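Note that this complex is displayed minus one protein chain, with the remaining chains in position.
Right, chain A next:
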């Protein structure tokens, strides 16, 4: 925040304050599924969206501090005989997403022997290519310093494994705009298999990569003698996968948007035919947050002839701007609509509010309005609607312009420090200051009628924000009160239990959400070794009371079915519940015992894959046994090992067993029936869903809807982003995948917050506590984005004592504690 004050010479009074307004409604959720497409339109969109991509984005960039001294149209009037009694400019810093492209071109050089990699970018910035190479025989290492003759001049070596080369301005961009590029020449004989790089913007410190991986330009294929066998497309598709989604950057993940072009040998150069190197040219969209400076200027002058106040308002914010305005007579600032005449393009918006479309300026971007007001009014109130999504107001308070000459003093007293409220993320900016603001705002609503209107328009947004805030505050208060409960009442507790029982029908579809009360503490009731005794259910049963006394509310039991592996994760006959953990009767027994002590029980549902009992005619194990005697039609088609005849898998593949094709009705119906049977027969209250990466979350929603679990949680486990072997601070891509899954599942189940777990590891092992908040100051894992569905955990069987990822908070008992932070 900076405040600069400058003084104009001309007007009688001048008051100029620079208010830096951050206006950012960048959509943090980037769900990939189709229904969320519209969410991306949340990005504040100045002008039409197409103008974004077509116009050189940096046009928005040059700061325009529109002042009355520099503009022409309306200003001449101002500077005429009338007295300017008030003038104020509000500069506005908007964060805007500008889209550009990264161009990656592999080209042969002038010399037949030399090839050239050109990396370019058409967004302004101090771009730096941070790159290294992989050797042919050393494919694993992505960061070797390239041979000296490959390094362009002006490069700076980073330690011994990378080179940083600044991109240079060049005028050769297709659109004739400023274009930055770097060229790296190399010889095919260099025995380099790939060039790896990330693009850094030194201005912002942002580094553009994707999924924590580097851009990888494979060279081997092009350098091989028989290059014609492998075209650039296939060659590139390798890295294409990597460039799916850039973290930190909004990028269309649709592969179709990437124009992979062969720079066809015929058309470009006949020489090419002789060349071993086949070039390609790829453009990838790149989005960058750019600060855009705009301003709103208001000035009031007294018209000497009519004794009226004439108010001029102008802004250089592009697009159609609507001014919502009214006047007031006293300090209460209650809105009222002044009598006509009104400026052109004015309509009554509410009884007390007028709406005027600002008149576009003749030249350039921006628009203005001139309003004349009777002298009986003491103030002018306004809001700007800068597009469909966004309103500009002054810290939740209407802009206020004093009309009387003494008014300028009033402004001086006004609170000029405002706070950023990002409309999209307001709910997540949870701090007390923010609450105060909401309260202020609510309070302010009392005074004005604009309130009625504003509450309407804003309220959908605000109310949600407020709801979240209320929930957060309540949870905060609850946690403190609960822990500091005095000896208050033993009877109270008894009573409240009674009450709960009798009221439970009133707290209705808890189960709709599958997240229980939001305050569940889950204990994983087994570990990787628990099967060894053969009577684990009975052993666990004895611990039920103790677990209840420790405060656990939910227990997760091992997978109950007949299984090829003793741990139960290779299920075979789903209806046979005699396992290495005990018999079906023992299972029912232990479930009953937990219910007795008030603990809910989760079944471990392994739905992704299932082991066959019989071979097909080719000797492939893909014919199932037991009551669900499916055949190879129930197996996904894309794993050659199992010769499935179903559809292609809707998720990642688990290679050890046939993956089930959930896209088919008969499979889903059978699974639903099985899950319902488990619910009824065994008494499970909910699910821990194994390997949900393996199939589409929408099917999970189907299963959850059918079984209405009290609580369920999916295991979406994949690896976090690393750069140079070090975990990235930004794990947005990782949590995005989990959030996407939850979203696909319609929020019917939570998901383990693997992101948080991973980050905690790095943070605690190495005391890197800066990892504990993300760039927005929120929790860096799923918790920060979708707290009510985030199931944080300490350990589980994959991380615990007997497994690899054992952690700095090592427990003797491998107990997984999950706490849902219910926001």
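By our rule, a contact is a pair of C-beta atoms (placed from the backbone, for glycine too) under 8 Å apart; a residue touches a chain by one contact, two chains touch by 3 or more; residues count from 1.
Following the convention adopted for this analysis, contacts and distances are computed from a predicted model.
*Asks:* UniProt names the one chain left off this complex as which of "MMS19 nucleotide excision repair protein", "Transcription factor IBH1-like", "Beta-amylase" or "Phosphatidylinositol-glycan biosynthesis class F protein"?
*Replies:* "Beta-amylase"
*Asks:* Would you indicate which residue among A:100, A:285 or A:518 is in contact with the undisplayed chain?
*Replies:* Touching the chain that is not displayed is residue A:518.
*Asks:* Taking the full complex into account, find the residue in A:477, A:550, A:656 or A:767 that is in contact with the omitted chain.
*Replies:* A:477
*Asks:* Given the contact definition stated above, which residue among A:392, A:544 or A:763 touches the chain not shown here?
*Replies:* Of the candidates A:392, A:544 or A:763, A:392 is in touch with the missing chain.
*Asks:* In the whole complex, what residues of chain A lie against the chain that is missing from view?
*Replies:* Residue positions of chain A that touch the missing chain: 1, 3, 17, 19-23, 25, 29, 31, 35-36, 38-39, 41-42, 44, 47-49, 51, 90, 92, 318-320, 385-396, 416-424, 427, 432, 435-439, 442-443, 445-446, 451-452, 455-464, 466-471, 473-482, 484-489, 491-492, 495-496, 498-500, 502-503, 506-510, 512-513, 515-519, 701, 705, 739, 743, 746-748, 786-789, 822-823.
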